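I have a structure here, written as structure tokens, and I will follow up with some questions on it.
Excluded from the complex is one protein chain; the other protein chains are retained at their positions.
And then subunit A:
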Amino acid sequence: MLSTGLLGAAIAPPGLDLQSSFLDLAEGMGLTPGAARLLWLPLPMVLVLVGAVVGVLVSVWLERKISAAVQQRIGPEYAGALGVLQPLADGLKLVFKEDIIPARADALLFSLGPVLVVVPVILSWLVVPFGQNLLISNVGVGIFLWIALSSIQPIGLLMSGYSSNNKYSLLGGLRAAAQSISYEIPLALAVLAVVMMSNSLSTVDIVAQQTGAGIFSWNIWRQPVGFVIFWICALAECERLPFDLPEAEEELVAGYQTEYSGMKFALFYLGSYINLVLSALLVSVLYLGGWSFPVPVEWITGWLGVSPDAPLVQVITGSIGIVSTILKAYLLVFFAILLRWTTPRVRIDQLLDLGWKFLLPIALVNLLVTAGLKLAFPVAFGG
């Protein structure tokens, strides 16, 4: 097997380790270690895939409800209580729509484009941690893998824009690629400053470095500028308003998605929301302490006088970790939705100016200052 992952299992850190428990259980039932591993492998992947799709349904519902609240409407209310089943209805509608490939479009590239947009986003969930051992694979290159994978997406956008045989689609695809390239650089530089402080690319190590003093040890206090840069760039990478130029409906109909319908359109839709939730999760991992609770769980167990290694306490700790990661992420999703319904769209030249002439220099200065602070105060900035 690839030896890139599962470094965590070798060190046996504290906290829940579902994998080793499962493997022990399976081997206890008389399976060989190889077969036990083979049984284990699909489980976390399926779980994360289901989690990602449920996350999308929740954020679509939030988007509808919050936009309604912003515009003083009620929003969906008949499909389920408070309209919670509305996203499901949307999805079912898209499944049953006719799948159209326009005449004189390039059928092969037209079908391949949405796939290339969605697959890298879902693959990136590999590195999102919900707890010390609650992630698919603690890859050593961690956060770098996400940056690399997200750079594949513009190829899918260019592909669907080109193959639609439509001016609006092509322009949308080109804009998406230009936007994605320009905002990837400040994004990577902001991540680099965090990586420099935690001395590791692994998402688990990045969170571990933010534990200790609860909310005060989170990276947002040490990297406020980096946090803002990262959030702006993440919004631009997700093509959310105020940066939704690739699909600006007044100018480009719907950009690269103009000709798509049915499930292919649903893939774009799914991809953009999975990407939004993923970006929010990564902001919470990089800057808001990931799964750590504002008051360290070790302190609480100390006050209560229970051992942090007791099985029940570990289960509670793990649940708190998952809940706080998701809460932080959805708080950010809420801000993204609020931004979408309250800000106007920027122009393409303003977008590129912001990326290249403002964010890039600021990100470079942020990196330099972080390096200087790391040398000057190695205690606070992870020497």
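In this section, a contact is a pair of C-beta atoms (placed from the backbone, for glycine too) under 8 Å apart; a residue touches a chain by one contact, two chains touch by 3 or more; residues count from 1.
Operating definition for what follows: contacts and distances are computed from a predicted model.
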From "NADH-quinone oxidoreductase subunit J", "Ribose transport system ATP-binding protein", "ABC transporter permease" or "Cytochrome c oxidase subunit 1", the hidden chain's UniProt protein name: "NADH-quinone oxidoreductase subunit J"
Candidate in contact with the missing chain, chosen from A:66, A:147 or A:297: A:147
Contacting the left-out chain in the complete assembly, out of A:63, A:90 or A:184: A:184
Sole residue of A:38, A:54, A:74 or A:380 that reaches the chain not shown, by the stated touch rule: A:38
Touching residue (missing chain; options A:110, A:162 or A:227): A:162
Contact with the hidden chain (one of A:201, A:336 or A:359): A:201
Residues belonging to subunit A that touch the chain removed from view: 1-4, 7, 34-35, 37-38, 109, 139-141, 144-145, 147-149, 151-152, 154-155, 158-159, 161-162, 170, 173-174, 177-178, 180-181, 184, 201
